[in-house]
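Below is one structure, written out as structure tokens; the observations come after it.
Left out: one protein chain. Kept in place: all the others.
Residue numbering begins at 1 within each chain, and the chains themselves are lettered A and B in the order written.
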Amino acid sequence: MSASTIIFYIVSALVLVFGAMSVFTRMIFRAAIYLLFSLIGIAGIYIMMNMDFIAALQVLIYVGGIIVLIIFSIFLTHQSGDKLPKPLFKRIVVAAGMAAFGLILTLSVFYQTAFKATTEMGVDHSARNIGRQMLDYHHHGYVYPFEIVSFLLLAALVGCIVIAVKIKDK
Amino acid sequence: MTLDNIVLLIPLLPLISFLLLGLAGKRIPVSLSGVIGSVILGTALVLSLVTAYDYFFSIGKQGSEFIPYLTAQLNWLPFNSDLAINLGLVLDPISVMMLLVITFVSTMVHIYSLGYMKGEERFTTYYSYLGLFTFSMLGLVLSTNIFQMYIFWELVGVSSYLLIGFYFNRPSAVAAAKKAFVVTRFADLGFLIGILMLGHGAHSYDFFTLIERLSMPGSSYLATMTGVTFLGMSTLSWALILVFIGGAGKSAMFPLHIWLPDAMEGPTPVSALIHAATMVVAGVYLVARLFPIFAVGAPDALTVVGYVGAFTALFAATIACTQTDIKKVLAYSTISQIGFMLFALGVAGWGPGKTEGFTAGLFHLFTHAFFKALLFLGAGAIIHAVHSNEMKDMGGLRKSMPITHITFLLAALSISGFPFFAGFFSKEAIFSAAEQGNPLIYYVGLIAGTLTAFYIFRLYFKIFWHKTPDPHAHNHEKGMWAMLVPMILLAIGAVFAGYIPFGDFVSANGKPLSLPVELSHIILPVGLGILSIVVAAILYRKENDVPQRIITALGGFYRAAYQKFYIDEIYLFITKKIVFNLMGRPSAWFDRNVVDGTVQKTGSLTLALSHAIKRVQSGKLQAYTMYFFGGVLLLVMLLLYKFI
Partner (left out) sequence: MEQVPLAHLLILSSALFFLGIYGFFTRRNMITMLMSVELLLNSVNINFIAFNKYLYPNQLEGIFFTLFIIAVAAAEVSLAIAIIINLYRRFKTIDVEEVDTMKF
């Protein structure tokens, strides 16, 4: 076992632990912070798989944007100090049951499937290749979804403003 | 205008009168509506006379015998070759005779009502109902198909309900109308079953086809229907008896006579039209129509008809001797006289020398229409003058109502069979037919005829004699020309109608039949009749106590006859104790709890179910997502493990 595999297992364990703590904790701010660490751990996994561009994106957008947004919303709704109420026992049982069942089902499917790798030569996953491919409109080009996603972001932006605007009563 | 069109118009004219006066009545001035009704009916009368002349003297005769002449035919419901209900109008000696009777009496009643019903608020409605009734009756007699006749039969029932219950503010009138309708409807159940049996056996519902198939001795249909017997009588006899039950209901034969005395709650002209001349003779007409089948195919059914008629004649005549309401006396008289007509038909047979009863019965129908309608109209005039129906409020009216007096006397003489009046000829024909047909019925009829003369003259003397006339009483008849003219016209008929050689026109097989009047036959009935008139004069001409002593002497029997032999009480007992308790109450319980209950339980069940299910939509987001995820898991399991 090389060092990278050991590091991999440690990082993935961290991801899982922080994720679990984020789900189970009763303080909301702490949940956000645990989530933040979990996401950073995931970025680490990406780096270990040589997908640095995606790792950078993960840190930039998820950690730097989304978690910040969540923290802002926690402040805006005055929730930061209090303890969250505990959910109903029945709810816990049913949810745990469903989740466990789903997990077992998925894992059994994974174990029964023989994953076949392709034998072609690998492509470099550098940012340059990604950029080229994205703006390519030939086969395997992704310029069309790229444009659509930009529309989506615009719509989301406008929608957020419309939904959250405070109407002043006359 | 051809004869076909004229015959089509005859029932249509009263229908137009009904529709016109019924729908536009509010816009026509009240006095005009009566005149319109009378004019329309008068036109129908003229057309009937023309038709009768045409039929009897030119078209109807083929050789020396009268045959049915179809004037209109419509294929209405042809189901298959065996079963078809067609509509049509047919001219036949008996239908033409009935046309004359109906239109004449109806016209007289229309004119009479101009005076009698004056001041009545619903004057126009009355005339429209009269038009409806006349239309239904005319349709009934002109029918070619037994189902068509059944339709008009029911229409007649409905219009008589409307007319009897005309004074609907009176509970007794409403009850009487209901009783008439229910009793006749109940009898019509038998009629319907009989029709269905006849149709099933003969594979046709057309009168002339039925007659052809079921009265030719060698016919196969006749053989099938008479072959199988049930309790000793063949299928055909049962069918005909059931049909006769329907006729007995309409004609008020025992035990279905209970509605007719109560039906006197209607206005008196209505009684004259419906219960003297037209509706009640529908049963006689029905038997006459199906007479060949009765006579050839099921003579035992004809015997039943005869005995029922004879019994009813005697029964009703006995009751009529005790009643004090003049309209009730006349009602029982009608029941009795129809009994005469039916037993005359009952003693007749088929074959030479035996068909006299048929002609006699129909002859009596013809003359009875005149004198009975006249008696009722006269009673109406008397009631109008005295404002009461009871005989004790009358007496000595002969000076203040001269014309009514004379016409009433003429009618009374006619109904008693006094020589040379119309009733004499028809009654003699009946008696001579009965004498040679069935001696028992002859004697019963003789007694009934004697009682007829007695009660009618009891009525006459108690109204017009009995008390000394009041010298200061004004003439009640001044200005009542509308009521007097019809009475005079009917009186002419009551006297002279007997001189028509009826047998030349109407007979069972179409060939002319002579009805000779032989001295040896007439001596007994006429003698007994005159004797009873004399007895009635002795008892009732002047006030005395002999009748009261006779009543006390007869004791219980008199009381029973006065109470109409308690038949109504028996019916009431049966309906209240048996029908209502054993059938009515359980059915009502079943309807309320089971039928309604099922529907309500279905509703409440659905409601309960929906209350149980509605909690799924709880508004909680996480619940929805749990259902969603659960569904996804299920689908995945299904797809993976079932459909691999």
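Here is the rule we go by: a contact is a pair of C-beta atoms (placed from the backbone, for glycine too) under 8 Å apart; a residue touches a chain by one contact, two chains touch by 3 or more.
This one's a predicted model, so the numbers in the text were calculated from it and none came from an experiment.
*Asks:* Checking the contacts here: which visible chains does the omitted one touch?
*Replies:* Checking the complete complex, the chain left out touches A, B.
*Asks:* Please output the residues of subunit B touching the missing chain, sorted low to high.
*Replies:* 614-615, 617-622, 625-626, 629
*Asks:* For subunit A, enumerate the residues touching the unshown chain of the complex.
*Replies:* Considering the whole complex, subunit A reaches the absent chain at 1-2, 4-5, 8, 12, 15-16, 19-20, 22-23, 28, 31-32, 35, 38-39, 42, 45-46, 48-51, 53-54, 57-58, 61-62, 65-66, 69-70, 72-74, 76-77, 79, 84-85, 87, 91-92, 94-96, 98-100, 102-103, 106-107, 110-111, 115-118, 120-123, 125, 129-130, 133-134, 140, 142, 145, 149, 152-153, 155-157, 159-161, 163-164, 166.
Just so it is clear, only the chains that are shown with their structure count from here on.
*Asks:* What is the distance, in whole Å, between the centres of subunit A and subunit B, each centre taken as the mean of its C-alpha atoms?
*Replies:* Inter-chain centre distance comes to 98 Å.
*Asks:* Note which residues of subunit B are touching subunit A in the complex, please.
*Replies:* 622, 626, 629-630, 633, 636-637, 640
*Asks:* Quick check on the complex: what are the subunit A residues that touch subunit B?
*Replies:* Residue list for subunit A touching subunit B: 91, 94-95, 98, 101-102, 105, 109.
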